[in-house]
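My questions all concern the structure below.
Here the complex is missing a single protein chain, while all its other protein chains stay put.
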Amino acid sequence: MTDAMQPGIAIELAGVSVTYAGATGPVLKDVDLSIEEGELVLVVGRTGSGKSTLLGALNGLVPHFTGGELSGSVRVHGRNTRDHRPRDLADLVGVVGQDPLAGFVTDTVEEELAYGMEQLGLAPAVMRKRVEETLDLLGIADLRNAPLTELSGGQQQRVAIGAVLAAHPRILVLDEPTSALDPTGAEEVLAAITRLVHDLAITVVIAEHRVERVLAYADRVVHVVDGRVESGLPAEVMVSSTIAPPVVELGRWAGWSPLPMSVRDGWRAAAPLRAQLVEDAVLPSVVEEGRPGLSRNPLLTARKLSVRHGDLVAVREVGLAVRAGEITALMGRNGSGKSSLLWALQGSGTRATGTVEIGGADPRDLAPAVRRTRIGLVPQTPSDLLYLPTVAAECAQADRESGLEPGSCRQLLDRIVPDVADDLHPRDLSEGQRLGLVLAIQLTADPEVLLLDEPTRGLDYQAKSALSAVLRELTDRGRAILLSTHDVEFVAEASDRVLVMAAGEFVADGPTAEVLTASPAFAPQVAKVLGHGLLTVADAVARFGDLR
Amino acid sequence: MKRYLPLLLLLGVFVLAAPAQAAACSGTTGVTVVVQFPDHTTISCAPGNPSSGYAALQEAGFSIAYAQGSGVGALCEIDGYPGVGACHTMPPANAYWAYFHASRGGSWSYSDTGGGGYDPAPGSVEGWRFGAGSAPSVPPPARVASTPKPTPKAAPTARPSHTATPVATPSGPRSTAATRTPSAAPTASPSANVGAAPTGPPTPPASPGLAAGTVQKASSSSSNGFAWIWGVVLIAVLGGAAGTTAVRRRRS
Partner (left out) sequence: MLPRALHPLAWWGWAIGLAVAASMTGNPILLGLIVVVVWLVVVARRTDSPWARAFRLYAVLGVVIVLVRLVLHVLVGLKWGTIEVLALPRIALPHWAAGINLLGTVYLEGWLAAAVQGLQLAVLILAIGGANALANPKRLLRALPHALHEVGTAVVVSVSVAPQLAESVQRVLRARLLRGDAGRGLRAVPRVALPVLQDTLDRSLLLAAAMESRGYGARNSDATAAGRRLLTGSLTLAGLLVLAFGMYDVLDPTRSLSWLGAPLVALGLALTVAGMALGGREIKVTTYRRDPWRLPETLTVLAGFAAAAGMVISKQATPDLLWLPLQPLAAPGLPIAATVGIVLAALPAFVTPPPAATGRPRERAGR
């Protein structure tokens, strides 16, 4: 069924509401939205606000694939998703998900690029030509025969985008394409996307947690709050958005109008503030200002620690001391050995050489149950630890494991993420709630040192600040924390010290402000705008007081 | 000594096989064994209390062989029948040695276990018939010690089966047997052993399979000679080529 649509409109949603089976209320409520051809639309919203449902509705995956009920109409270049299944829209809409590896059907780059075209029944000669074009467009020509599993995250995501693009869709839908990537990988992908928008005039709809990465490129922002949608120019929407990057927060605080969307905008608006900073010229030392619980003696010491996986040396003879009361952030690109180091420190992972000492013992020699009372680890996929049907059961099990009276884990959970219903299945929790549950379970054992592997993945700004507060509370009680992350803004906000890893070795180690401001790649937005050792909006507020 | 054991055993088997005539056990001990070939039937007695169906066959003077291929350990030949190739695979369902039990004078019942896993009671009857699994057409001999069974086989030289002869002792007590021992040698005149013809012991037309089998078995060990060395050399050459290729490709 092809309805006439206004010329120049790519997607039109009229009165769309979506209710999933068994849900108490609709996920999307009465959404009216039209997206013009050639626009880059950024969809923002808190976790669970209905962003993914909105994106899924664009090519009919909602409700054809996910189930549930969709009222109203979604029309894509004149095709109504009511009558067209996602497969019938494949020539119009290309969809790229969060985890590129999960969506790969074939083994090698070239075959993956061709897969979509094969499904559409294009002639072999056409496919040949388009595969070459796509390889060039995304800069992956040298990888054409490479096995997909051996690519880096950024390369994989670019291949995923290329695989969709090769079929020449008119619309590209990307659901958090950079959430699993390191800053460099994310840059690669975003650069590729902006190039597509400008060169091919393709319509792009993109959802992204780390708004600071995309906001500068967006033509329009769609803000999803509790299933309702408002859309407008980025500067308008950002005034009241629940999700805002640091540069926007800084602009809101400083009262700039229009709000800065990028570091460049911010830099120009912040000239007076910077001038004031130069005048004062008294830099309060942000670091080492005697936080409660900070001690000189290391809680955990590692010497000459190496980890190898077959031929690959993941960690090469590193030494490390973690002090009580300190939050240390471990940064570095994907595959630089961060996870291997954390697992080796905890003692559950493999270790080729070296010693680790915590409280006079090597955690590797301790029984797992004793080990976790000294040093706890929250792994990259926290759900690996969960196997019981309800939150309450998981908590009760954690209390038993730690030999505490029932309710201890629940208390911790309430402090970390309040209002998680006892009878929920852990699978139904949001990303942040699930992380909170696992954190609570690991904290039940009250370890002296807590390691966290990529805890900020999939968390929105609010959840990240909540996490940062919880971690700070722990260090105030004399615990030590070591976490790995790609998220510069989170590091700026939460950590005291930063370690940068590359190829299994430490290449930088120092106070957060020092390491982060040393190179533009790691600098947070506020530091780029204001400089002078200020890293976060909170730093700026502390420095200038309330401007208004 | 051990090396020659198989050969000795083989000889012994033939020694014992030679006089295997139609003779059911006469007392309450011993296991009577009925083996029905396609063209004749042999009845013999395994004295004492054989430990298994296979042991009963062997102690009653039959030679047996086991399948080597996909049916490891299954019985495939009795007295060399059916011969060529039968022992390389599991015998097919329409041409195998079917195994039966019976009491004296009773009726045949198909065995639900193999001959290696069944311990026949003394005084019972064991039946083997080659074919698609039907019971021997000869009824199990009744317990009449002196009367030979009314089968075609006259069995004049009904052997004194009580003189329990251990399998491995080739020095058989009967001279008739002793003279025929050489038949196990490669020269193998199709011998003597199975007294099928009603006329009596001398050279029956029976069981060409045995003759062939005997020749095969005896000759295979000698004629193979050292051909296997060439095989090993070939394996070494090809394996060396593979090894060097692997090393070369790893380096590049």
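For clarity, chains are labelled A and B in written order, and residue numbers in each chain start from 1.
One rule holds in what follows: a contact is a pair of C-beta atoms (placed from the backbone, for glycine too) under 8 Å apart; a residue touches a chain by one contact, two chains touch by 3 or more.
Source: prediction; values computed, not measured.
In the complete complex, the residue from A:T19, A:T134, A:Q156 or A:S468 that touches the missing chain is A:Q156.
When the full complex is taken into account, the listed residue touching the unshown chain is A:D88, out of A:D88, A:E133 or A:E448. Which of A:D30, A:E111 or A:E448 touches the hidden chain is settled by the complete complex: it is A:E111.
Within the complete assembly, residues 2, 5-7, 9-10, 54, 65-66, 68-70, 72-74, 84-85, 87-88, 92-95, 112-114, 116-118, 132, 216-217, 220-221, 223-228, 230-232, 234-235, 238-239, 241-242, 245-246, 249 of chain B touch the chain that is not shown. Residues of chain A in contact with the chain left out of this view: 59, 61, 64-65, 85-91, 93-95, 97, 99, 102-108, 110-111, 114-124, 127-128, 131, 142-147, 149-153, 155-156, 163-164, 167, 309, 312, 314, 334-337, 339-340, 343, 346, 348-349, 367-372, 376-377, 379, 381, 383-387, 398, 401, 427, 441-442, 445.
The definition used in the following text is that only the chains that are shown with their structure count from here on.
Averaging Cα coordinates per chain places chain A and chain B 77 Å apart.
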